[in-house]
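A short write-up of the structure that comes next.
Every protein chain of the complex appears in place save one, which is left out.
Our next item is subunit A:
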Amino acid sequence: MGSIKDLDRAGGGNDIQWCFSQVKGAVDDDVAEADIISTVEFNHSGELLATGDKGGRVVIFQQEQENKTQSHSRGEYNVYSTFQSHEPEFDYLKSLEIEEKINKIRWLPQKNAAQFLLSTNDKTIKLWKISERDKRPEGYNLKEEDGRYRDPTTVTTLRVPVFRPMDLMVEASPRRIFANAHTYHINSISINSDYETYLSADDLRINLWHLEITDRSFNIVDIKPANMEELTEVITAAEFHPNSCNTFVYSSSKGTIRLCDMRASALCDRHSKLFEEPEDPSNRSFFSEIISSISDVKFSHSGRYMMTRDYLSVKIWDLNMENRPVETYQVHEYLRSKLCSLYENDCIFDKFECCWNGSDSVVMTGSYNNFFRMFDRNTKRDITLEASRENNKPRTVLKPRKVCASGKRKKDEISVDSLDFNKKILHTAWHPKENIIAVATTNNLYIFQDKMN
């Protein structure tokens, strides 16, 4: 069910029809800060979906086993486990408040019955083990069933305790804590394809860790200038290549991406490749650098391409071509004439993420007004959809949205000035194998699926 080939129905001329499936979270408009969703990530099989929030909590949903009678929809996602991953801290030495907000969650591939994920806030990365318990031993000789100890003198026979089924219990426990390695704020973590090491990146440095070792990490990138007055750019995102365990990329606030090869040297300050689109200097404005800042970088599953997200667009780069992207998709070009007010209300600094579908044929990213956009790389068609409770009957096909930039607004179009800039979709995720997507609004998680006939 749901092979990679099914994902390309769009390429064959049949556009995917997205339907509402589920929505999680509170209905009320009064959003507590702790409930703001800060990261969303499917695991490698797509069976589990994790979210992290500003309150430091992680919630994991599990897809139900497919019901043979319900052939018209795939399994629903229900709560599997939830735990407090990080707590607020105060670094007294540096007078620094450390938020508990979960910046990123990354899953490890499954090796045994348990599931493992890495979650990070600004300063500390934690490895969590999520395991199931569905049996418990009963029939102890020295203990009653309720735990009280029996008087040994009353024991006349011996029995072997046996495992009896119990209600499923899912336990999350922190197995490793990787702390004290980052002076600046961690923006990314990425697990290596060797499944033994991972990288963590902050504004100025990238560190390499071994999953088993918490008391040391190797610094592999350091862009801190000797004189901080000379600081011109910061690291905004970093990711390991999906197949080459020696290769990683990091993006900057100036719109460049550097690809580094760890075989070249211990400290990868000199890049192997520099990806940068040349800019016409006569087009430069006050906003140019700010809107060129890359907020997310993601390799394609194939490893041949990478995608970057800057404020107004999504760019696809071929790793073999450094001087310009091979594809550019405008997410919300109509905002270019609103940059002044977007600078004043800080929206220009919003960090949107982006993601690939399982076959690398479609890319998705969020926008404002709870809109999100998908771009089909084959057909060159794009679509704007809205995450809202208004269309929430399961299997209702979502109606495409259109923003009217200027001039006469057609019926059903929404004008730029009516957009709600507080309703931003920063985090989206695509199931690795099926056409199921998870879209996070401020405090709600929407799950959409393609219409199955």
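Some observations on this one:
In this section, a residue touches a chain if its C-beta (ideal position, glycine included) is under 8 Å from a C-beta of that chain, and two chains touch if they have at least 3 such contacts; residues count from 1.
The working rule: contacts and distances are computed from a predicted model.
Its record in UniProt calls the unshown chain "Alpha-endosulfine", which is the match among "T-complex protein 1 subunit delta", "Actin-related protein 2/3 complex subunit 4", "Phospholipid-transporting ATPase" or "Alpha-endosulfine".
For the chain missing from the display, the contacting residue among A:E66, A:E97, A:D269 or A:D420 is A:E97, taking the whole complex into account.
The residue touching the chain not shown here, chosen from A:K338, A:R409 or A:K423, is A:K338. When the missing chain is restored to the complex, the residue among A:K126, A:H241, A:R377 or A:R401 that touches it is A:R377.
Residues of subunit A in contact with the chain left out of this view: 4-5, 8, 11, 22-27, 34-35, 37, 51, 53, 55-57, 59, 79, 82, 84, 88, 90, 94-100, 122, 184-185, 203-204, 228-234, 253-254, 280, 283, 285-290, 293, 302, 304, 316, 318, 326-327, 333, 336-340, 343-344, 359, 361, 377-378, 389, 392, 443-445.
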